[in-house]
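Got a structure here, written out as structure tokens. Questions coming.
For this view, one protein chain was removed and the others were kept in their places.
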């Protein structure tokens, strides 16, 4: 039931590139992303800050635009190899009768706007003004010292339809999951172009909405440095889930919520993929690596709306088990002091 | 309100030494402690296994005795420097009219049994048959490769009374905590003899019961290796809390439940203490390092009973906030897909 | 002076794939690569062992063939995406009048043999029988638990000529170095197809000879676990250089010599590359990240011969500074006890 990759794609998408978010308080948001996640500010003008990971030569992987109202995701960016890929993309979308148009975007070369079939607003470009990589400027690193943007996770009603758009563009599927081993319909699909398991991930939910974006970090130590620093600089309650290991076993993770509620993941580097034999791996509740506590309801259900994109109803995914459900279902073990206390105020 | 340390103690207790637990399934318990925690088995006879951390020259820091019925803690062990300290201890307890008696214990030198005023059964000894340290035998290390036993945490109705017994023996208080800054009565007291913040910790609850015992590990990587290995060797659901950082900020931690429900903590090494100016640090809800999610109810309330020791009623401690309470009180942020789903079975 | 990448390559090489070495003692060699480097044996037959990194789904990235005489490198392997790329490769080499022939190789699909202009024997293939990835089977990991093969470093008289063969095939240049800032001729060139800085690296020396091959490891801890384990299992003297950081600043490293003297590097993952703006970075003695001690002469000068490939004379590279030179040139600082000792035998 999962779509097949087109190995002769119409143009060359190379990787997840950047994300554009709005924030109600640019100063607070910058403090979070630079102090906790460890990004650096490449430029700031007109109420917009452009940030990148310490390893990135790209001008920006995160764009923060100050705006009132509900914080939204304006757009997610994909990188293509060359400008001519954009012309090929335009021709391809025109042929498919998918609306696509060239736009001017600050600090980006030629840029093409288009939406995928589930309504996710994309922007494709090949060039940004190159910046010095700062991964070896250790004296500048803060918090998680995030190295580079890795992937987006999106919630959509129809993950198969969504994924087909990308597999037609040459994306491959690293993993997908169902609930029970015998189920057919995938509830989640992981797509990639660069040589690790994820550039774009879709989960089955009402949508389209942006669930999270992920930055690669150097090791587990810096995940803790991010959390420890967060507490010290005024973001004590930013941790939502983790540290833990993903069910597919590829990688450890920590999920944080930024001051506007946008969700960002930090994760050490995942495995390398891309040989022709790397067939999509099918996961279900029986073969997942699962020592972690389940995710809280907020992680399962809360997300960032795309700007001016209506959310359609959709299924919730089968078999979602929240941390709240899990905790309630846990049997008591050993002696429980809850059975015989006197009230605290009598102590 | 916290007791004062006697700096001229009647005998020389040096550190937390060992703990004796019962298990309903010795094979499963050994598999957990060797494969996940990374202890090694020094000896096994008569249905009793003696384990130690990879760094320990001591014969055992964990004793597992197979027994039916509710798994219990039989005793916790404290090390004194020399055998003559045991004679001084006997004389001291006799003078205090505290029942104490010498007993024969396998793989231990002269051993003295006594209970603290809250009823915790202790055993003091100076000697065990020395074993080779294995900390540099890296090819043998598994799971967390726990280095050495560090401390016990006990729940008792009266933490001040409990602590006084130990401060009279020369234990110092590293930290204690109240709920609100203005509170007087300590809810938890951390006591130490060796030069880090904890050999014995008391929290206010009905008791006495054994909450957990902690092993020092080398770094954060091995906390994850323990959890990852746990999943792979059949202990997927042993994680109870963490990885996280303690509110006092001394150290990161992970709490696991063994197959019998006994709770064990693994933690990288804490800070060094012991100068005369190291006055007890007072913690309250306003000055704690607190990025972690709160502990689940099970961590707050479940514990291991001591063998043949009645549990007395007691206060629960003020201001206990469980993970369940926290999750319920969290405000929704961003778009929530819970508001508009169609049922999963219509997907 | 460095060659230009052909962005419309005649066929699709995807990455460094595998290396075939001879060993005088297969058992010792396997003990080293499994116990110290942490590879796993996929298959062994006819005196040949096939090994892979714990993350690899590929059947083998290291092939060890027992043979008498001087240990040599038989061939290095490159992966292409699909079998049809091999036909395109054959046609391309035929058109270039470069001898290339299809051969049968155990545990590989269609395989094409060809040599680069400096004489390095290559083998191209798209397929191997897929194997389970073992990166999340932590209970099986040993030593460095090497994740995957990353790159080869080769010594050749003419690095520009050598590199041109690869850039014509679509390889890009991440870095190159000269000695003095004003020098023109590159002494070393780093080429890549996958999205990190190195699949094939050339240094200027007599050649062609194989200098080392590199495996990616999870973090710095396992570099030390490899060395610590090496000592314990009988390979105390395998460390040749490091742990240190490469002058380009991309990555830390450790170099070891296997029981036959073949050199293997273990290194945590390097930076991600591949955007069109990622122009080759020029390094010289003035802009290198260089806290490490210089490499010993053995690292500078010793290498593995390719089987049946004559070594041509060539320049040594300018400005090579060995550890031996460095140590000799160091000024004395502080008091030196060498000035006034009595002989040890009078002590």
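First chain written, first letter: the chains are A, B and C, and each begins at residue 1.
By our rule, a contact is a pair of C-beta atoms (placed from the backbone, for glycine too) under 8 Å apart; a residue touches a chain by one contact, two chains touch by 3 or more.
Just so you know, these numbers come straight off a predicted model, no measurement behind them.
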Practice task
Just list which of the chains on display the missing one touches.
Solution key: A, B, C
Completion exercise
Touch assignment to the omitted chain, from B:6, B:34 or B:82, lands on B:82
Completion exercise
Per the whole complex, from C:2, C:140 or C:220 the residue touching the absent chain is C:220
Handout entry: Candidates C:59, C:75, C:151 or C:262 - the one touching the absent chain
Key = C:262
Completion exercise
Even though one chain is not shown, subunit B touches it at residues 7, 14-15, 55, 57-58, 79, 81-82, 126-128, 130, 133, 135-136, 147-148, 194-195, 216, 218-220, 245, 249-250, 268-269, 271-272, 274-279, 289
Exercise for the section: With the missing chain put back, which residues of subunit A would touch it? List them for me. Expected result: 35, 136-139, 142, 219, 221, 225, 228-229, 232-233
Problem - Hidden partner chain, residues of subunit C it touches - result: 70-71, 155, 185, 204-207, 209, 219-221, 224, 227-228, 230-231, 236-239, 243, 245, 252, 257, 261-262, 289-293, 296-298, 301-305, 311, 313-318, 323-324, 327-328, 330, 332-338, 340-344, 346-347
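Rule of thumb we're sticking to: only the chains that are shown with their structure count from here on.
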Completion exercise
For subunit A and subunit C, the touch-path distance in steps comes out at 1
Practice task
Would you kindly say which chain has the C-alpha centre located farthest from the C-alpha centre of subunit A?
Solution key: B
Practice task
Could you please state the distance in Å, as a whole number, between where the Cα atoms of subunit A are centred and where those of subunit C are centred?
Solution key: 34
Handout entry: Centre distance in Å when subunit A and subunit B are each reduced to the mean of their C-alpha atoms
Key = 38
Problem - Residues of subunit B touching at least two other chains - result: 219, 221, 228
